[in-house]
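What follows is a set of notes on a single structure, which appears directly below.
Every protein chain but one is kept in place in this view of the complex.
Moving on, here comes chain A:
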Amino acid sequence: MEGEEFYLRYFVGHRGRYGHEFLEFEITSNGRLRYANNSNYRSDGLIRREVYVNDIVIDDIKRMVEESEILNQDDSRWPDHGSAGRQELEIKSGNEHICFVTSKIGSFNDVQQSHDPAGMRVLT
């Protein structure tokens, strides 16, 4: 696990009456965790935070990625991102690199109704 390149990014957002509202976080092998959140609701603006996390946190995130088997999934039959908004999940781990893009998920029912409920269940 040590020394191997690891990167994880998650984005969720949509464009609506409060502008481009989104939330994004990314984490790199050196422990840098960045978080960004934007909304124009009540004149709010972009919030960006950065912390560095210890190996115990990185190792546990790697464990969760591994146990979830998300790297073995495929987003080709997941719903296209539409007006409801989009989600992105990017993970680099060793030689593997995935970047999934799909629509926002409102409820577990959306997952059941999709063309790949088993795969999308892993994402949620």
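Heads up, the rule we're going with is that a residue touches a chain if its C-beta (ideal position, glycine included) is under 8 Å from a C-beta of that chain, and two chains touch if they have at least 3 such contacts; residues count from 1.
Simple rule for what comes next: contacts and distances are computed from a predicted model.
Q: The hidden chain: which UniProt name fits, "Mitochondrial distribution and morphology", "Ubiquitin thioesterase", "Multifunctional methyltransferase subunit TRM112-like protein" or "RRM domain-containing protein"?
A: From the choices "Mitochondrial distribution and morphology", "Ubiquitin thioesterase", "Multifunctional methyltransferase subunit TRM112-like protein" or "RRM domain-containing protein", the unshown chain carries the UniProt name "RRM domain-containing protein".
Q: One chain isn't shown here. Among A:L23, A:V57 or A:L71, which residue touches it?
A: The single option touching the absent chain is A:V57.
Q: Residues of chain A in contact with the chain that isn't shown?
A: Counting only chain A, the missing chain is touched by 30-32, 34, 46, 48-57, 59-60, 63-64, 108, 121, 124.
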